[in-house]
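One protein chain is absent from this view; the other protein chains keep their places.
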């Protein structure tokens, strides 16, 4: 099969995951690109439509399930994760994806994020971070930077933002990653990694809302700046970045610092990425590297194994059933009984 | 003034902060000790009863406000922090304390914790962690360890716990500390530090629930073990612990390890605590040191400055009023008007 | 064995035996005194003996108040009789008080002239003052209006345990068996069931078993031999339908009913809940029965519990969430999502006294209109209410029958009184249980998720089925196809369909039955846990010749088709409720009938006589 033929096949299969609804995002919205990559990855991992469920809350991003030809659940604001956990516990074999926004997932739904992450069910959580409330037409969100002027903050926001990955690592997530809507190859890579991880995979996707928060991530996407403002994580590799890949991140105690390679500093002096490090402090530290002080890490921050929630639930059920198969007669007879004649 | 006289004065003043209600916790509950220390610290910092408000949610711990002779608000389950923020924004000059439990503050109230911490209002948050739901008579809580058998988990909990300090640091708290109910001196020290910090001070207090989770912290309180299972943080000092203070914590890359002092290893090789480190990764790493793998750090993990929420709110109001004092006539006349004669 | 010396009937001394049709005994003591145990033992014994029984525990609001204080008093009330009983008894005929606080907290419920047995050893200066007594009530004639029996239970228990090897505080903990033995003698109860229980329970601790047995017998013998008691009571067995019985509380019955429904349908049972008094015991019960494929999910809050339940229903489980009032309020937004997606599930609200946190351990019926109206938009669900503890079993199954039959969330209301109250439950025959047949569509072409059947019910298509891939959500859906639809007419159509579908349930439920004549001067109509008090009161009034009947609603939305008819056949309608008039409001709005309320909102159930008196008043008797 020629490369072209393979491509054709792949695209056909991506179409296989389209629904009969036309997406209704604004022209130019970053959500389109993410949708395309998700469908491609579904094809690549050979997902079955009937065994896949997309769950969301409310927001522009949360319209996502309508556009995927699998099962779908468009929930209420902030609750996608709890719906997803219910689905997973009822039918552990389903492949469950959650699409949420920075408002949906971190504002009203922040608590479910913490608790779902700690329970570690095998679901894939995609948080489309556009640093704004899109659907309600432009209020600041929990990820909007301090001082951000929006409809609800005409003098600038006074709320210090939350950083999704730091929060997820605060809850000790087993899989944490980041990508950007327009970097489609990397996005597809990260999505595939998330899909293949057994446990709760948390992916933050920088997404441009060209209507209410245009260019929020320009620093990380513009040709002229992106090499200096982002750094791509590779497992086992040193943290190198820059147009000429001549800069790196070194640790000074617990503080990361940017250094130039050469002049006595080699890659060996740099921080080496280890996504499998049990101790999540490294992932936390990476999540703290932020523009403009640091290049922002992209890729898989952390990927470790931990038993998944629905397995533990089913283990207990199986164990209990093994010890004493459930018979209604026994249930009725529990405790003391007496016979009246 | 003799030491005794001073002590008498201090105790009198602690009484000054008692209410007319008798505490109704179970005899032996750790909450009593915390109440005593809080009252003592209120006296020590010369708090004014009328300018102090204690706010809580629901739980055994949340009965706290009834026992303090200041203003008090016993809220609903999980919402103490939001109530407190409302109070603070309405009257920034009040001193506001929040008392919450591991269920109240981390289960139903987890989201408010994240958002309050990130906003950084000047309030003191005391989370009484007894790793159980006390008031509802003994279900596991988000801090209960995996496998914990409780009324709602007869076969053991399958939920990986949250760790309050890690969560708080995930939200980049400006003040994070930990103490234990029975270690009254240290508790008083930490409470005083929390009170004096300008910003949201988050304090986890290990609290024994002798009815539903007795001895959960025995490792950290028993004479025979506590020196090995806890480590007291001091700003600028190396992390030394052990009965003979002959052990320490050293960093191996980003992994902490326990080392014995001597044999070539000196205090200088150890990790030095720096509560003022801007970068919270150190605090995060400390929050990850857990029994039985590590001695658990006690004391102030992190204490940094950041503008406080209510000040920023009031700054904007003052600035707006300075630019154009609010006159109703102007408000009514905004936009286009016309006159009908 | 000593027990063989028990002289049934033949009295060693001259003791008068009074026969009672029914009687009420309350055990009261400190939380640590084992009163719940004594009470349940006597209940089982009486049930085995053949009485009808009804019970109510009374827990202190505090977890563990300091010993000896009023806040720490724990009580257990048992009503037993030789005929059908429906409540734990209006007034206490005999009170056992293990300490001054228990006396102080319970005396007002004891009938004048009632039997009062006190553990006089506990009437020390310190305990008197802890209970707020300035003078010793045993000494100052303040108890003259009762038949006071002072029993040095502490000493006598110590005596009984002397040779058992039991020592120290453990001896003190046997006191409840002394009290129990004494009461057994007083009411001529057999010791055997309790002896059996002790042997089973403490089989591995023979010293404890021995001490408890000796103490129980010592109590019994104390009654028999001391001159203190000159009267003894007997309560003959009742005529109860034959069968195998056990005692169930409402929460137990409800949980058993949920498991039964799921098992009869061959489905996993999903229970998503956040602990809250008085609903938590359902979670505890279910978590202990994972061998029935029960998947309990202790959520981070009620909203997660509710939405996880919706997810589980979408994925095909028999999905339930349970809570109490404040939690119900939190679920309200999400229940709307369940209504929109037309998924089957059961939402249990074990009501407690509100508003807000209210009196969390006390009972009330004030969430009815919340259940019906407490959501945004036109948001109809089916609302049911259980009438007695054992009825919780039937209503749990009924809730699922309706939920799956009509693809709708069903709210099942219970309350604190039902939850903790207990009554004998005739264990049903397996064959008598309804079979709940669930039909899921198989793979088809051109599947339409909102294509309805003649009852307006849409199909329950399960993820995992090829070809049925579809999407549901909280936005308005186009009928039949289920896609998002902003068209005005479709919205009106769907709002009306959702309402009509609920109304259609009325076709699938039995008509309202009348207790008493079909028409007359006064109809007393109620719902939920007031059933026992209302029915008994009406029976008493009818015996006195009053023209009164009663009816009890288990279906609150929709109501049964004949409710309007029934109401209109009576001159007046009285609605006793543990609220300020919510069912009355509903009946008035629906049927324009001048139903007037009788309200009690004290965290306590109605007594029979309260309702009796109100009936008489309404009939000007």
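Going by the order they are written in, the chains are A, B and C; count residues from 1 in each one.
Note that in this section a contact is a pair of C-beta atoms (placed from the backbone, for glycine too) under 8 Å apart; a residue touches a chain by one contact, two chains touch by 3 or more.
Note that this is a predicted model, so its numbers are computed, not measured.
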Chains on display which the left-out chain touches in the complete complex: A, B, C
Contacting the left-out chain in the complete assembly, out of B:14, B:76, B:106 or B:261: B:76
Residue touching the undisplayed chain, where the options are A:139, A:174, A:229 or A:274: A:139
Which of C:241, C:488 or C:510 contacts the chain that the document leaves out: C:488
Candidate in contact with the missing chain, chosen from C:369, C:433 or C:619: C:369
Chain A residues touching the omitted chain (full complex): 24-27, 58, 60, 76-78, 107-108, 110, 133-137, 139-140, 142, 151-155, 159, 211-212
For chain B, residues in touch with the removed chain: 19, 21, 48-51, 53, 55, 58, 65-66, 69-76, 79, 82-91, 93-94, 111-112, 114-115, 313, 316-317, 319-321, 323-326, 328-329, 331-341
Contact set of chain C toward the excluded chain (per top definition): 61, 324-330, 332-333, 336-337, 339-340, 351, 353-360, 362, 364, 366-367, 369-370, 372-379, 473-476, 486, 488-489, 491-492, 495-496, 498-499, 579-580, 585-586, 588-590, 592, 594, 600-604
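We take it that only the chains that are shown with their structure count from here on.
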Chain pair with more C-beta contacts, B-C versus A-C: A-C
Label of the chain whose CA centroid is most distant from the centroid of chain C: A
Whole-Å gap between the CA centroids of chain A and chain B: 30
Chain A and chain C: spacing of chain centres that average the CA atoms, whole Å: 46
Separation of chain B from chain C, taking each centre as the mean of its C-alpha atoms, in whole Å: 40
Touching two or more other chains - residues of chain B: 107-108, 110, 142, 155, 159
Contacts with two or more other chains, residues of chain C listed in rising order: 290, 300-301
